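Note that one protein chain is taken out, while the other chains of the complex remain in position.
Presenting chain A:
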Amino acid sequence: MSDFRSSQNEAHPNKTNSLMLGIILLLVLFVSIQIWFLFGALNNALQDNMYFAITTFVGSCLLALASFFVLRYLPDPLKAERKKKKG
């Protein structure tokens, strides 16, 4: 019998793939911004510009939290493998 989930999967068979790609791209973007912040903070802290170092630290922490939060939306591993193991 067809239920909501199976019909949704049929309508969008690449859903897991798109989600995975989106999440990974988002994470790569966050990490790139953090590397930029780190480089700037290092140079500005050397120049006694503490405000810049603190601001980038706060920004970097928020991005790290966002990165962990995004992991909630990772699609579940494929269930076919689990079934195989059970069988």
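As a working rule, a residue touches a chain if its C-beta (ideal position, glycine included) is under 8 Å from a C-beta of that chain, and two chains touch if they have at least 3 such contacts; residues count from 1.
Here is the rule we use: contacts and distances are computed from a predicted model.
Entry comment: the absent subunit's protein name, as recorded by UniProt, is "Rieske [2Fe-2S] domain-containing protein", drawn from "Rieske [2Fe-2S] domain-containing protein", "Sugar ABC transporter permease", "Xanthine dehydrogenase family protein subunit M" or "NADH-quinone oxidoreductase subunit K". Within the complete assembly, residues 20, 23-24, 27-28, 30-31, 34-35, 37-38, 41-43, 45-48, 50, 53-54, 56-57, 60-61, 63-64, 67-68, 70-71, 74, 77 of chain A touch the chain that is not shown.
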